[in-house]
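Mind looking over this structure? Questions follow.
One chain of protein is taken out of this complex; the other chains stay put.
Then we have subunit A:
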Amino acid sequence: MKKTFYLFNPGMLERKDNTLKFTPFDSEENPMQPRYLPVEDVSEFYVFGSLRASSSLYNFLGQKDIAVHFFDYYENYTGSFMPRDTLLSGKVLLAQTAAYQNKRKRVEIAHKFIDAAVWNMLMNLNYYNRRGKELDEQIAKMKSLAEIIPNTDTIPELMGIEGLIRQEYYTAFDIILNDFNMSSRTKQPPENEVNALISFGNMMCYSETLRAIHQTQLNPTISYLHTPGERRYSLCLDVSEIFKPIIVDRVIFKVLNKRLIQEQHFDHKLNSCLLNQNGKKIYVKAMEERYEETFKHRSLGRNVSYKHLIKLECYKLLKDLLGLEEYKPFKMYW
């Protein structure tokens, strides 16, 4: 089973014979004891620290189909090294584009992303409502706003409703979380601990979705809810909407309420708050655990992980675009 590797320490990654060697640096940039990473076990790298690497390494990683995602000091996603796209299908690209250009079809797909995202947010709130958090008010408000979704016929309208629902959803965070307050959503940079975690978690989910899309014939720049190609792989933003509540948010509630991440895991600056290295490590570990959690998939009859679920979502979208089967987004029922 291939694994994701997270590089937090600054260091050097190189090809050593037919495997990988990572040499971490200490604070004076002196090399420390190297670690060998068996290349066959690596699915991708997330690079948080500064990394020294050569083109021969990237050639090797490309050959082995290993992606590298980079994040800057502020935990913003900078970009990815993606191996050559071997899964190209002209038919899929045309179908994807045609669906975007058909105004009705575009809105229809966008509706589905929001519909599932809101459903999954509500599942989170229901979960905590059953566990003694008073969330009836938020649930009722979100449900009534959600009823407007089918009546929106343009993307900006839909985005507006989604924004209102999300605002309501975020007020629930302060009730769910025991020791931390979020107040409102702030980004670039996040202003408090909860916002720092949301930003960081969303970035991770976004990169994971990029990876899933890359493993299919879908083109990550053609999207439906978000405007295509605005600097980013916008289809990842679309698809990750569905998974952010059930993966990112659930992990945030867990690490904060179980006190796995505490005040000391954040760096406070004048107007920003970021996870420090230890905090990142704890969050990433909790996120990995969530990704690897499995459940029995209803139509496949096999156990699938949450990570794998993202790829299955891409398959369903692909089938809809090709006219094989109408797309139904993933909704959690537990």
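Rule of thumb we're sticking to: contacts are C-beta pairs under 8 Å (C-beta built on N, C-alpha and C of every residue); 3 or more make two chains touch, one makes a residue touch a chain; residues count from 1.
Here, contacts and distances are computed from a predicted model.
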As a check of understanding, state which of "Polyketide biosynthesis acyl carrier protein", "L-serine dehydratase", "ABC transporter permease" or "CRISPR-associated exonuclease Cas4" is the UniProt name of the chain not shown.
"CRISPR-associated exonuclease Cas4"
Which of A:N76, A:S89 or A:S305 touches the chain that is not shown?
A:S89
Of the candidates A:R35, A:R52, A:K187 or A:K328, the residue in contact with the absent chain is A:K328
In the complete complex, which positions of subunit A touch the hidden chain?
86-92, 215, 217, 297-300, 312, 315-316, 318-319, 322-325, 328-331, 333
